[in-house]
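One protein chain omitted, others in place.
The block that comes next holds chain A.
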Amino acid sequence: MDVWLAVAQVATLVVILAALHRPLGDYMATIYTSGKDLKIERGFYRLIGVDARSDQTWQSYLRGVLAFSAVGVLFVYLIQRAQAVLPYSLGFPGIPEGLSFNTAVSFVTNTNWQSYSPDVTMGYTVQLAGLAVQNFVSAAVGIAVAIALVRAFALRRSGTIGNFWVDLTRGTLRLLLPISVVGAVVLIAGGVIQNFNGFTDLTTLGGGAQSIPGGPTASQEAIKLLGTNGGGFFNANSAHPFENPTAWANLFEIVLMLAIPFSLPRTFGAIVGDKKQGYAILATMASIFLVSLTALTILELVGAGTAPAAAGGAMEGKETRFGIAGSTLFATTSTLTSTGAVNSMHDSFTALGGMMPMLNMMLGEVAPGGVGSGLYGMLILAVIAVFVAGLLVGRTPEYLGKKIGPREIKLASLYILVTPTLVLTGTALSFAIPAVRADVEGTSIWNPGLHGLSEVLYAFTSAANNNGSAFAGLTANTPWFNTALGVAMLLGRFIPIVFVLALAGSLAAQDKVPATAGTLPTNRSLFVGLLVGVTIIITALTYFPVLALGPLAEGLQ
């Protein structure tokens, strides 16, 4: 029964996305290549003093990304610190330094890691003016960077790669905002709340006292998913009935998460002028997605241990209205898209099942990945795959007519180096520094033993890959985790962006080599297979030892 439910859900999802990705992908291509500005955009450009017609070098584009994000971090930090004096604070006090830093970084980096319970920490002003705004713009930044890279493949002998401020503005105004409005309306129709009620105290039928929170949830819910942000309005995130009330709302939320990431390959194909190239990337992402989903669903359905067997399924930490299939689909989507929203507790998954969301993130968030970040991550892997494959066919490797030389390989390799280093050193430092280890084992880990290790590993994997989901058994609101995870999120987001934009600059400056019979075709199933292989091998080789010490050791006991 569960199996058929799972299959039916996936089939529905595939049909919806197949119908959606073409118009949405083409629309995005139009947005980012159009020469026309909207009136409101022109006004905005005048306001910030940007000439929309002048393109930027990659360095200048990068400065834009970094400056804009730095301002974002600072603003979100300050608004949290000052919460006590802001209106609509619901009476919550200002937020401590460590948590403010962590949260500010978390939302600006599109991670949305939450070391806190939002419903009892953040008032409406912080949620809306700080976090919700970042939900939009951090997503727009990610897409902008991806578009800059895509454009670089299409450009020839160009010193510039586009204008960051234009990409950012258009992405926010023309893409994220309108879809979010529609999404929010649909969610409200599905039962997600949207009000400014604060808390409603009532007495339950059983006579107990309950305090029910309200809030502008739907408006934030839509962009939380659409922008692959994941930061919930409530602590329970999408497991909370006010955020994700029904099974069909659950599916709609999944569609929101996947819509842009699965449409961007189409945009890529459209901009480089070869739709098949886009399909190859899409096929790679979709293959990994389906394999991962199948693995997690099987692991959870089969369960492990006596308790799940007695209960008729591994239902601990899962909502009965979603069931196992609805939970695994959501979990796979959320961790493969860098969203990090949850509708079930990943911490409660079976040991090997819990490894799957972790593995999903370790893949580098590329299948299909976060908005923008997924595409550029996959394109980086494609560059590596093309390099190896290019050598194998006896040509200096080239991708879309661009030679993959020492500079390109250097940038792509450095990109690949960043997140594993952050994840592994972060996890290792948590146990290597005696004082930190005492704190981690004493305060943070509530499940001693192997699972505790998995929780810490999950936290750093999630932060460095800008996912934001957690094995929630870990208490992360400690000075160590707030700082270390904050740093991991920051470096995990922006160092790769530096390499991506540098690569874009180097590709744009190149001329295009015409394709011949000797050119490796990058739009065939063989290349898709190779790209899947490269993605998985790189991950497997990097994380196998640490997985063996955590979830594998736990699951194979």
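Just so we're on the same page, a residue touches a chain if its C-beta (ideal position, glycine included) is under 8 Å from a C-beta of that chain, and two chains touch if they have at least 3 such contacts; residues count from 1.
The rule we apply is simple: contacts and distances are computed from a predicted model.
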item: Chain not displayed: protein name in its UniProt record ("Phosphonate C-P lyase system protein PhnK", "Cell division topological specificity factor", "3-oxoacyl-[acyl-carrier-protein] reductase" or "Potassium-transporting ATPase ATP-binding subunit"); value: "Potassium-transporting ATPase ATP-binding subunit"
item: Selected from A:V85, A:A435 or A:A517 as touching the chain missing from the view; value: A:A517
item: Full-complex contact with the absent chain, from A:G35, A:G49, A:G206 or A:G394; value: A:G394
item: Hidden-chain contact residue, picked from the options A:A259, A:L329 or A:L530; value: A:L530
item: Footprint left on chain A by the chain that the document does not show; value: 384, 387-397, 401, 404-406, 408-410, 413-414, 416-417, 420-421, 424-425, 427-429, 431-432, 437, 441, 450, 452-453, 457, 511-514, 516-521, 524, 526, 530, 533, 537, 540-542, 544-546, 548-549, 552-553, 555-557
